[in-house]
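What follows is one structure encoded as structure tokens, with my remarks underneath.
Note that one protein chain of the assembly has been removed; the remaining protein chains are unaltered in position.
Moving on, here comes chain A:
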Amino acid sequence: MQYIPNILFVIALVAGIGYFIKNIRKVIRNIRLGKDVDRSDDKAARFKNMAMIALGQSKMVRRPIAGILHIVVYIGFIIINIEVLEIIIDGIFGTHRIFSFLGPLYDFLIGSFEILAFLVFVGVILFWTRRNVIKLKRFWNPEMKGWPKNDGNLILYFEMVLMTLFLVMNAADLQLQELGSGHYISAGSYPISQFISPLFEGMSEGSLILLERGAWWLHILGILVFLNYLYFSKHLHILLAFPNTYYGDLKPKGQLDNLEAVTKEVMLMMDPNADPFAAPAEDQAEEGEPEKFGASDVMDLNWAQLLNAYTCTECGRCTSECPANQTGKKLSPRKIMMDTRDRLKEVGDNIDKNGSFVDDGKQLLNDYISTEELWACTSCNACVEACPVSISPLSIIMDMRRYLVMEESAAPTDLNNMMSNIENNGAPWPFNQMDRVNWSKE
């Protein structure tokens, strides 16, 4: 009977981690639905980006208040995980504070965890205040209504509760240590929970053990629930920020990729020796149906764009910098990323249900992202510059414009006029190419 807690713990741990891995594999599968794009070049620059941007938070601190608060919560969460390691070992083997043999180092570690936990708690309260009391505009854009708003707050509540449980657990432990109760050996230092501990003075040993164990169990179960909540929320960035910054685009921001499929056709058209009536060569014929130009659904995007979508944590810095959004246009770069992720999840669920994707009569274009949003973009790269984790909403907008123009001929009339001018006169305005140097004679 004495092993029941150990067994229950191992079951919870295996179930929690197992379910998480199952869902992460879905994320990876969904990202791989995207087209291939080569991001294997210049590994040194990629590691540097990951170290600076994800690990070093270099772009977060461009907005100092949010940036510093975020660093506190980020460092707190990473370091407090050392404590989670102890909790897991204790849970499996039924030990208590297994690392306490470290002596003064252990005191230092526990003390640091407590201070960090407190700072995280304060940071999270301030984050919550920014969202709900100060009501920063970027958290109240139209796309933040309903679930995205609740999701953001729920994550903050989770973190508040986890930090509280950790400190309550230590405070009860401290009382038990002072009582000299059972295996509650005197270890650790408690710079924060020593102030909570007096609240529990006069409680019986049994109640204290119940409190300590209760907080301990709820804390670790809470961590496992939170881990599994990631997949259903916007919060995957705590993991995906690392691969996303690593695989981020290294080209100058102004450089759009040149569609290779188009290059082939253009070269053929320009080749005076090409026979326009020739049957396709055998290797070409095997390729099957001609490639679709641009993107109308998530499968038309590349995997890096889909990874971008899963990485977005809806902070809205992109949208708050977007000139179109600031002037009241419908476009919000954050919504582009949210829509891409939501549609990708829908496609993933469809695959889970049917074995492979079955047409659901929906697509990213129009069902999620309207043409009005796409045509409002000035391609100024403010959103790309603003993103703290190297996401490019612009590349998705451009791929969707490509689909609209090349597959649907659905450009706004003004742009069609501009393009026919380029085709006919070599300039976006109706001027004759032969007049190009007239300016020197005027």
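Basically, a residue touches a chain if its C-beta (ideal position, glycine included) is under 8 Å from a C-beta of that chain, and two chains touch if they have at least 3 such contacts; residues count from 1.
Rule of thumb we're sticking to: contacts and distances are computed from a predicted model.
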item	value
Name per UniProt, for the chain absent here [options: "Alpha-ketoacid dehydrogenase subunit beta", "Multiple sugar transport system substrate-binding protein", "CoB--CoM heterodisulfide reductase" or "ABC transporter permease"]	"CoB--CoM heterodisulfide reductase"
Identified contact with the non-displayed chain, of A:135, A:213 or A:436	A:436
Residue of A:80, A:324 or A:365 in touch with the missing chain, whole complex considered	A:324
Positions on chain A where the hidden chain makes contact	251-256, 258-259, 262-263, 265-267, 269-270, 293-294, 321, 323-324, 326-331, 372, 375-382, 384-385, 398, 400-406, 411-412, 414-415, 417-419, 422-423, 426-429, 431, 433-442
